[in-house]
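Before I ask anything, let me first share the structure, which is written out below as structure tokens.
One protein chain is absent from this view; the other protein chains keep their places.
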Amino acid sequence: MVLSTDSRWEVVDRIARRTVAYGTYKRTLGDVLGELTVKPLTGIPVAVAALFAFWSIFCSFAGALVTDGFMVKLFDSHWLPWLQSVWPDPASWHYFVFVGDPLADNCFEAFGVLTSGLFVSIGVVLPAILIFYLMMTVLEDSGYLPRLAVLVDSVLHRIGLHGYAIVPMILGLGCNVPAVTATRILETRKQRFIMMTLLAIFIPCGAQLGVMLEVIPDMIGLVFLCLIGGFCLFGYILNKVIPGENPEILVDVPPYHWPIRENVVKKMWNRTKSFLKEAVPFVLFGVLLVNLLYLGGVIQALAAFFEPLFVTWFGVPKETVGPLIAGFLRKDLAIAQLSVIPMTAYQMFASVVLISIYFPCVATFVIMLREGWKELCAALAVLFVVVFVYGGLIHAIGILLGVA
Amino acid sequence: MADSTKKKITVLMVGNPNVGKSALFNRMTGANAMVSNYPGTTVDFTSGTLIEGRQEYEIIDVPGTYSLEPRDAAEEVAVRMIRDHPDAVVMIVFDATKIDRGLYIALEVMEQGMLCIVAVNMMDTAHDKKISVDTADLQKVLGVPVVATTATSGEGIRELAEQIRKAQVADLDKIIKRLNGEIPDKKSVGGCGGCGGC
Partner (left out) sequence: MQKKLLELEFGERGVVREIRTSVHDLNCMGIRVDRELKMVTKQPIKGPVVVLLGEMQIAIGLDLAAQIIVDVIGKDA
């Protein structure tokens, strides 16, 4: 027997009336806090404070405490010298591939599979990812996320999304792969496409952030500003250009509750596990591939070919071609590589922005392909336009300001 | 189900988003939970094993959905999973503070003629909010096992696991007749819904 929607609701009401009783309820502190954090006057300052806290914990824990305080020392003064002393024949190809520069005194510059590859993935990226997912899970499980979604809804509505798009956005700051999956909470194809494209282009992942913190700590704010500007600008354009509907937000705002430790641990572990499985092999393989391409002279040839575009249009040195190729495998890797190219501050800044926007890493690429090849092709088309326009725009602004 | 001691039975956990379905799932299954991708989609789901009595169950945590008329990709997958497992037991998870929403999807599932069992979860929150749910009466009306649970503390989980084997196909006709008082509440001893599974 199948009921019509109306009669189904009628049955629901009759059952509920019969089985559920409501007592008099007294508002608790949690309810008051819940309301305060969703009302704009009090909620927006709290949201800003929460995001700022999120960011500073991320920086101080991942950047300062674990990476600088422990990992750098471990890798630079123990692992690297030891490897350099035991690996035979510094002039050989395998030394170049696995250990890298025999004269390097830190793991960023050595650029071998076992030096930079391991250091970037374990020493820099892992702590960043770990702390990021811990905080994300707490935000999620405490019930704060929906409130944040309500507060940012009006802004995101302008670019064709709605407040709940904050979930893939924040997830994307961890890793784009789960973020692309999370776009499914948006209702229409148009919204999912806009979100995916913007994710792939403008949201730097946790791995990248970790490396940026290490390599260009004082420029990170400026890079972010550029990315946010681009996010809004191109989001607005995409919303105007792409046909389709933008349904509005319609969500529960659940009461606050304390996250349960087992659930937080379990979620965090699952997320970190899938990161380790996907990212670490890619980083190692990426270093290997780039080194082999160097040995084969491919990178030098590409650099020569793209030199006019890079130097005249984007205003960055031709050596950045190598990192850009590595960037397809892992963007964190690419930024680590950039750090050893001699550049002016402006060039450094421009190339970091370029790497952030220019291409999704291969894991993101694959997951986007799963969403549909048409969407992927369209996203790539958008991407090329954006890189070209935005890269040129930043260069132009740089020239106007006299820094390029 | 003559060989039910050997054959693995699939249990689909269906319910609205944010009713504590995952927490319930974590409580019921051990550490062997697996995240996999539903074929042809990007939607991931979690599955795990529960052994209760001599029966092995494969429990699948279906993405949360408000109805079987899907709004987004995750809900579409929920609908497909139900369609693809016609022999499965459907465990419908309610939020005790939002019974009406749960009932709506429960009725939709029941209309498909699937074996059903209901878990009224988040009983602690309902208690805090001074909402009381008469689960025995709910069981009587629906004619399928109804178990009160609190996934966060683990309350009711054992009973829920034990009741899976008593899952019933609900009869919408009878539900309406019971509501109209046309069928007297029979065999209501011990909170039994008269399902005959025991």
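So that you can tell them apart, the chains are marked A and B in the order they are listed, and the count of residues begins at 1 in each.
What we mean here is this: a residue touches a chain if its C-beta (ideal position, glycine included) is under 8 Å from a C-beta of that chain, and two chains touch if they have at least 3 such contacts.
Note that this is a predicted model, so its numbers are computed, not measured.
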Touching residue (missing chain; options A:35, A:68, A:307 or A:375): A:35
Chain not shown: contacting residue from A:163, A:204, A:360 or A:391: A:163
Among A:150, A:200 or A:368, residue touching the chain not depicted: A:150
Listed residues B:71, B:85, B:158 or B:174, member touching the removed chain: B:71
Interface residues of chain B (partner: the chain not displayed): 66-67, 69, 71, 97-98, 100-101, 104, 129, 131
Chain not shown, touching residues in chain A: 5, 9, 22, 25, 34-35, 38-40, 146, 149-151, 153-155, 157, 162-163, 247-254
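Convention: only the chains that are shown with their structure count from here on.
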Chain centre separation in whole Å, for chain B relative to chain A (CA means): 37
Residue ranges of chain B in contact with chain A within the complex: 17-18, 22-23, 26, 35, 42-44, 71-74, 99-100, 103-104, 107-108, 111, 125, 128-135, 137-138, 141-142, 152, 171-173, 175-176, 179
Residue ranges of chain A touching chain B (in the complex, touch as defined): 1-3, 8-9, 11-16, 18-25, 28, 180-181, 184-187, 192, 252, 254-255, 257, 260, 262-263, 266, 270, 274, 367, 370-371
